[in-house]
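All protein chains but one are shown in place.
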Amino acid sequence: MKNALIVGAGAGLSASLARKLHAAGWQVALAARNTVKIEALAGETGASLHVCDSVEPDDVSRLFVTLDTAGEAPSLVIYNPSFRVRGPVATLLPSQVRRALDVCAFGAFLVAQQAAQRMLSAGHGTILFSGASAGVKGFALSAPFAMGKFALRGLAESLARELHPKNIHVCHFVIDGGIASATRVASPGSDQLLDPDAIADSYLHVLSQPRSSWSSEMAVRPWVEKF
Amino acid sequence: MKNALIVGAGAGLSASLARKLHAAGWQVALAARNTVKIEALAGETGASLHVCDSVEPDDVSRLFVTLDTAGEAPSLVIYNPSFRVRGPVATLLPSQVRRALDVCAFGAFLVAQQAAQRMLSAGHGTILFSGASAGVKGFALSAPFAMGKFALRGLAESLARELHPKNIHVCHFVIDGGIASATRVASPGSDQLLDPDAIADSYLHVLSQPRSSWSSEMAVRPWVEKF
Amino acid sequence: MKNALIVGAGAGLSASLARKLHAAGWQVALAARNTVKIEALAGETGASLHVCDSVEPDDVSRLFVTLDTAGEAPSLVIYNPSFRVRGPVATLLPSQVRRALDVCAFGAFLVAQQAAQRMLSAGHGTILFSGASAGVKGFALSAPFAMGKFALRGLAESLARELHPKNIHVCHFVIDGGIASATRVASPGSDQLLDPDAIADSYLHVLSQPRSSWSSEMAVRPWVEKF
Partner (left out) sequence: MKNALIVGAGAGLSASLARKLHAAGWQVALAARNTVKIEALAGETGASLHVCDSVEPDDVSRLFVTLDTAGEAPSLVIYNPSFRVRGPVATLLPSQVRRALDVCAFGAFLVAQQAAQRMLSAGHGTILFSGASAGVKGFALSAPFAMGKFALRGLAESLARELHPKNIHVCHFVIDGGIASATRVASPGSDQLLDPDAIADSYLHVLSQPRSSWSSEMAVRPWVEKF
């Protein structure tokens, strides 16, 4: 059985990923700070649920030990959490800058470290990070998100260079645009918001790449998005 | 019937693309300066063959008129030609620098222009360019290839920004490593050379992306490749 | 009188900057966690000394209030602190990853925020960040430094886009190579290590740019450095 772990599981991209992985024969584990909102998803996809604050080292380490014990050490780990606050630099709260660094990047490190330890033992694995255009271009009035997503990209690049030769595939996705959801809907036929199912298909494509032809970064954006 | 055109068709990536597109139900046209070497491929994939020097405006325009007449105006066009010469800047031949610019970039413009004219009329289409790591990083002792592949990337970026909002998908592939071929084989199991079938799968994935989630650049490299 | 603040003042680049700014008529303030080691430099350059841990919001805010009270609110602020730890991702200490994010990026935000508040009131100013090649390329076995320096670059880009139109110049320096120091000397004549005086000259050049021609990033590296 192939075991996957999705951290930061919510109703959007994570749900699409869980459904597509389940359909492809993966046993999925979903981890989030609050798992109430994803109980239905877990039921639908046969996924296990795990309460975990991804910025807490103990929480993250406990999560992986639990999966170890259940015989479900993941060979695919996806990190989705994000925290964004906007505003002029003069009025931002330092605590929110720290939160952006923690959720976007420090938690990604914690999860990737636990994942890498197991994948190095297993001799293979895949780690996927969900980034944003803010990780490639630092936008005005959005310093905390730029800091967090740039840091995530630095982490992903470093890990790709370290782990690819160890047979562990690392890829950073640049999601450049808004994601459609139940509460955020584009005009019919406009396709102005990223369909989470389409993003998930790109994740699964990268997952399917043989090691002679790995991508370490992939950007997706709506056809009408400025860039 | 879906019509595809592959320019610069040879025995490697182009052959993989032709086979996979044929298997997916596309009618394929293959264009090359010399079509003798791809006759077997054409037979195998039911492709039409077209003699065309992609750096000659008249040749390129004639190619598309021929396809128009046959009712096979392509909704997918792939540009593969490449020309590389290495050496210290002091001893390179200017004629070879011009050839690198012509084959890597000017021909790509000619083909993309003809393709775009038809796709704009049709209201949709996909244009894919085969680039190299030399288009992202200018390596020492390889100025002509750097110039040609950088120019190709500039073309692809400009066209993606112009044509995406017109419902025409443009993507530039960065092939970062050597491609395996009949005459260039990696040690068994080492996967040190890109499998052209794997690259072709990434092209077909990009081709399959719905317009809410388009990639405009995608890099692939072997797991052991330094970057 | 023109007032400058250098945060993270040590014996290398900061000392060169202090001397050159002093020679150019600036009143310099030096801030560091431990000021004992820079007492001689302060004496030499007429600089004021300030104990400040740049990752502590209260320390940073107190530093600027002290300068305000002394009538020395800076129109030039330079952020130099850095923290680097290397190792395989599997064995890094999370506390050190957090420290790299804090020293390289969170402290830079704290200092930039206080600086921006005053410069926005004054209607002008310059903020310079000392980055590294790790902020542009994530090297293997160096994830924490990559995360910290990428985050710094994201901060700098965001602030340049926000503050340039407010007449505040922001520039991020990519120092790509080792810096020569009393304890780290290159072979005579080899120039393999960056001369801190030379780096400081580039900082002063950027400082001198009129606003019609501002740089927001500048990289410097030894002639023999691979890149």
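The chains carry the letters A, B and C, assigned in the order they are written, with residues numbered from 1 in each.
Going forward, a contact is a pair of C-beta atoms (placed from the backbone, for glycine too) under 8 Å apart; a residue touches a chain by one contact, two chains touch by 3 or more.
Small disclaimer: the values here were computed from a predicted structure and weren't measured.
**Q** Could you tell me which of the visible chains the hidden chain touches?
**A** B, C
**Q** Per the definition of touch given earlier, which of B:18, B:52 or B:134 contacts the omitted chain?
**A** In the complete complex, the chain left out is touched by residue B:134.
**Q** Where the complex has a chain not shown, which of C:83, C:139 or C:214 is the residue touching it?
**A** If we include the chain that is not displayed, C:214 is the one touching it.
**Q** Considering the complete complex, identify which of B:11, B:49, B:97 or B:224 is in touch with the unshown chain.
**A** B:97
**Q** Over the whole complex, note the residues of subunit C touching the chain we left out.
**A** Output for subunit C: 161, 164-165, 167, 169, 180, 186, 191-195, 198-199, 201-202, 205, 208-225, 227.
**Q** Residues on subunit B that touch the omitted chain in the whole complex?
**A** Those residues of subunit B that touch the unshown chain are 57, 88-90, 92, 94, 97-98, 101, 105-106, 109-110, 112-113, 116-117, 120, 134-135, 137-144, 146-163.
Note that only the chains that are shown with their structure count from here on.
**Q** Once you've mapped the touching chain pairs, tell me: line, ring, star, complete or other?
**A** line
**Q** Please identify the chain lying most centrally, where each chain is represented by the average of its Cα atoms.
**A** Most central by this criterion: A.
**Q** Nearest 5 degrees, what's the C-alpha rotation angle taking subunit A to subunit B?
**A** Result for this pair is 180 degrees.
**Q** Provide the C-alpha centroid distance between subunit B and subunit C, rounded to the nearest whole angstrom.
**A** Chain centroid spacing, subunit B to subunit C, equals 45 Å.
**Q** Go ahead and note the Å separation of the Cα centroids belonging to subunit A and subunit C.
**A** Centre separation, subunit A to subunit C: 32 Å.
**Q** Mark out which residues of subunit C touch at least two other chains, giving numbers and ranges.
**A** none
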